[in-house]
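For this depiction, one protein chain was excluded, whereas all remaining protein chains were kept in their positions.
Per-chain numbering from 1; labels A, B and C assigned in written order.
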Amino acid sequence: MENLKVTLPGMVLQNPIMPASGTFGFGFDFVDYYDINILGSIMTKAITQHPRYGNAVPRIAEVTSGMLNAIGLQNLGVEEAVNAIFPRLPSIYRHKVIANVSGSTVEEYVAVIKALNKVDQIGAYEINISCPNIKEGGMAFSVDETMASYVTKACKAVSEKPIYVKLSPNVTDIVKIAKAVEAAGADAITLINTLLGMRIDVKTRKPVLNNIYGGLSGPAIKPVALKMVYQVYRNVSIPIIGMGGIMTKEDVVEFMMAGASAVAIGTGNLVDPMICHTIVHELESYISSLGFEKIEALVGVAHG
Amino acid sequence: MENLKVTLPGMVLQNPIMPASGTFGFGFDFVDYYDINILGSIMTKAITQHPRYGNAVPRIAEVTSGMLNAIGLQNLGVEEAVNAIFPRLPSIYRHKVIANVSGSTVEEYVAVIKALNKVDQIGAYEINISCPNIKEGGMAFSVDETMASYVTKACKAVSEKPIYVKLSPNVTDIVKIAKAVEAAGADAITLINTLLGMRIDVKTRKPVLNNIYGGLSGPAIKPVALKMVYQVYRNVSIPIIGMGGIMTKEDVVEFMMAGASAVAIGTGNLVDPMICHTIVHELESYISSLGFEKIEALVGVAHG
Amino acid sequence: MIKRLSVKNHETIAKDTFALVLKGAPPHKPGQFINITVPGEHFLRRPFSIADQEDDEILVIYKVFGSGTQALSEVKIGETLDCLTCLGNGFGMTKHKHVYLIGGGVGIPPLYYLAKALKKHAIDVTMVLGFNTEADCFLIEAFETLGTVIVATLDGSRGIQGTVLEGLKDHTVNYYYAVGPNPMLKALTSIYKDGEVSLEERMGCGFGACMGCSIKTKHEPKRVCKEGPVFKVEELVWKT
Partner (left out) sequence: MIKRLSVKNHETIAKDTFALVLKGAPPHKPGQFINITVPGEHFLRRPFSIADQEDDEILVIYKVFGSGTQALSEVKIGETLDCLTCLGNGFGMTKHKHVYLIGGGVGIPPLYYLAKALKKHAIDVTMVLGFNTEADCFLIEAFETLGTVIVATLDGSRGIQGTVLEGLKDHTVNYYYAVGPNPMLKALTSIYKDGEVSLEERMGCGFGACMGCSIKTKHEPKRVCKEGPVFKVEELVWKT
């Protein structure tokens, strides 16, 4: 497994495979399926300052090769996370995790980070400025360079751990935003959050989701995600964590060749709880069949 | 078929089904498959001022539930269109068509329109300001309100037919652009052109497309397209022609319920040359099974 | 658990309604469900209740509703299906000597497995089963071997005319278990306060990972797939 090791700011991962935020909780729902210690890291479910119920159901709609979700960042709030969830985490997972920090205001991101700083098992923060499912804040921060830069700086100022900023694909120019957060001090960039989409139920004549719009994820968005990873890789120097529709070892390799230093698997976990396990176990022999000894050698090779 | 009639600016269509630009040529490749006179209209392949070869091959990549193309607006130029193609068109299609006008500069759009004005069979122009596959111009016009508005006005000024402006989904705020072209005098909006995407060939370690990036089309983009149609419908008063991933009669109904007055089928034609024929023939009894007599009653019902 | 279960039997038992027997399953409690990958281009799994289990064979009874259940209905004996098994918590046992099982349409199947379990615990059951019309009726004879069965159809083509509420008139319901469409459950729970209901919700995963099925309850949000699908009547809050 030594050949699968990758390095991210502040963290060394035994392999580049992580579950993406919001599709794995904190891991507790997966321990019946496999020993999650094989994962490179875990990107936790969003953590906000206060408990959030999120949006009314239905929150899920099926689409071709993917799904829409409008969860709306349901979580128990940072206090409960610090007092009740993180203390239990070492019993199921022994490596560092990446805490997904969400909010509606800059103050909220800052408050969450301050509260989480004391949690040893957190190796880095993923600042989710790209959630399409909350009305206030959320995605608004990721579609504007100035705002994205402002949140990044504020988080950086209080953080005792590296800051990975998660960007939205729902923008005209992802490179601009990526450069802005890099300049603001982000240690890494995670790409992509969900695309905005919707479904209509032709029988009821209404949108399927109570929230009308939702975030599109799964294989349907892979080409868009891959293009953004490739494009951002050409334009920033900080590492990229790639995600969007990864379902197979081939997908992992495509993202790394495009420029991702590590990858996250989101929706795949929901339809196949064993997906990360399967990929971790196939990866070493697969990259070797492609002529690579160490997985780090894949990063960015598609740029020639 | 009277129940399937829809009205667009300057045109009455026997039904709302059209092939989308670039996936049907001018129809000549489909006459072996069926009598194309059953189509509501035809959105022609792009027409530019001068002949264009387009991008080097490979121009096509397969993705999950869709494809990428980087054709680059290959066409014979407006002179050849006027002198050699349009004169032959009535022999295979007797209704009005929508001419797809493309260009790299505002002057080019204007020149093409001027040259096409004399073609009787053209019922309206679809101004393609959203092609992602040409370096100069193209999509650049559709990602900026001022530019979009400027092109629209210039086209409107010389056009003797209604102007439908085709927008790019690769933008932060589609509503802003839609409102800008409406204010600039567009008679209708067509939504959406392709999303930007890419694929990497893990064996060659290179992008599959010679052009690196390409336009993503097919069922994968349907939820994004539907959301944009729904959103634009709430914010503009001119009609919308919806497209993006339509493969079935259900998809047509979803787009019309979201707010499209007519729809176009693109990629579907490539994998199933009979797709428009099939849908046209199923549509009337299908909408009746959903409780609608006239198809125009579907338009926008999902907005309640 | 993820299991590939093989189709041992598959037949139509009422209008658009199929009985599917799957072999190779671990033990389930009444009220639990499985989440099946259906054939064809369906991205999400489809959740179905356990209608019965004997040894490693489970029975699922389902109605063709959309394209996923349509695809499922075309699966042949001998084929295998990828299933997440043992999902959710089952029905609770009760101290009552007599209970009502109230089901509407394809909410009825899990009540069959429950009725058998209650019977084993020497609890008497009265079943009130609501259908649209006679052609939709299924499992009635099987239920009749387990206790009193009251059938209600909306058009009166079989049993009492009306909903299950009509069927319950003149009865004193001490404790009940109900499964069916939300309007039915909402009406029931507004009248009868002591019991358990099993809910349906759109699911992303079925095992607690996505928060897709999370509903508000009196004290805290709960996931239908993980803390449910069975809930005590007193903890429910209905959207208005």
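Everything that follows uses one rule, which is that contacts are C-beta pairs under 8 Å (C-beta built on N, C-alpha and C of every residue); 3 or more make two chains touch, one makes a residue touch a chain.
Worth saying up front: this structure is predicted, and the values here are computed from it rather than measured.
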(request) Would you list the chains present here that the left-out chain is in contact with? (result) B
(message) Just to verify: which one of A:Q49, A:S65, A:S104 or A:N170 makes contact with the chain not shown?
(response) A:S65
(request) Among B:V6, B:I47 or B:I71, single out the residue that touches the unshown chain. (result) B:I71
(request) Determine which one of B:D35, B:E62 or B:E160 touches the chain that has been left out. (result) B:E62
(request) Touching the hidden chain in the full complex, which residues of subunit B are there? Just list them. (result) 22-25, 28-30, 32-33, 45, 53-54, 56-67, 69, 71, 74, 208, 218, 267, 269-274
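To be clear about the criterion, only the chains that are shown with their structure count from here on.
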(request) Give me the chains shared as neighbours by subunit A and subunit C. (result) none
(message) Need the central chain here, defined by C-alpha centroid distance to the all-chain C-alpha centroid.
(response) A
(request) Mind naming the chain pair that shares the most C-beta pairs in contact? (result) A-B
(message) From the mean C-alpha coordinate of subunit A to that of subunit B, what's the distance rounded to whole Å?
(response) 34
(request) Please work out the Cα centroid separation of subunit B and subunit C, and write it as a whole number of Å. (result) 46
(request) For subunit C, write out the residues touching at least two other chains, lowest number first. (result) 41
(request) Note the residues in subunit A that touch 2 or more other chains, in rising order. (result) 63-66
